[in-house]
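Only a single protein chain was left out; the remaining protein chains are all shown in position.
Right after this comes subunit A.
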């Protein structure tokens, strides 16, 4: 079953920004990554799904129901953590969480204590006295306290220290084991790589690709770095499959995907001092998605 179904979702603001024809599905029980550089349209897509903003055309179905028409009903089962959390300052953490819980018709007090303990959050502090990271924790507890079936996270890790990030990821994995679907938006690939099963890549408001993380890794990219006797001419490696070519005096580096014999023949014709061939990380594979087309 698809928990999220986006069909040609389009939102235009005036002329420039917005999203165009975004379509993808997220299946039940999946941890789905949503990745793209800042300003690519991740938040716009998410906000449309939550009917904070309304689509210009196309639709977003959550739990099989239209997100605009059945907004309040759908939101009973959604936990949302915005990228920037700001809460009513004049409240204590406990009061805010109780207020948040009061919107759901279930008793969440046990869950609140449990989550707060796990994240090391002091419930009796006033929210305006909290640091950014601690405010973020309030956001996490707020998003999870009603045990939603779908968790939507918009750049959730900023402001959390590595240890807390680790705990947070464990928490998400635990929720996922219980069957919760998670949509995780981020511009940091390593996070997504660690956590997600599949990933949608968005760039300048358009969906570039939806792929399994494992496929992306298998995509047989190799990172080449070589030190040559003389500087390699710029157009020497202008062959199919070469990306991110950098020539820096005697050091040349690039990414290559394709027939390995082709590139080895090319290399054989050069006088080399040294050669490195490495497995690239996802970050590098994605870079070409990120870079703006000229």
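Criterion: a contact is a pair of C-beta atoms (placed from the backbone, for glycine too) under 8 Å apart; a residue touches a chain by one contact, two chains touch by 3 or more; residues count from 1.
As a working rule, contacts and distances are computed from a predicted model.
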Out of "FAD-dependent oxidoreductase", "ABC transporter permease", "Grasp-with-spasm system ATP-grasp peptide maturase" or "Twin-arginine translocation signal domain-containing protein", the chain not pictured bears the UniProt name "ABC transporter permease"
Missing-chain contact, candidates A:63, A:87, A:237 or A:254, resolves to A:87
Of the candidates A:100, A:134 or A:181, the residue in contact with the absent chain is A:100
Touch rule applied to subunit A and the missing chain gives residues 43, 47, 50, 52-54, 71-76, 78, 80, 82-84, 86-90, 99-100, 102-104, 142
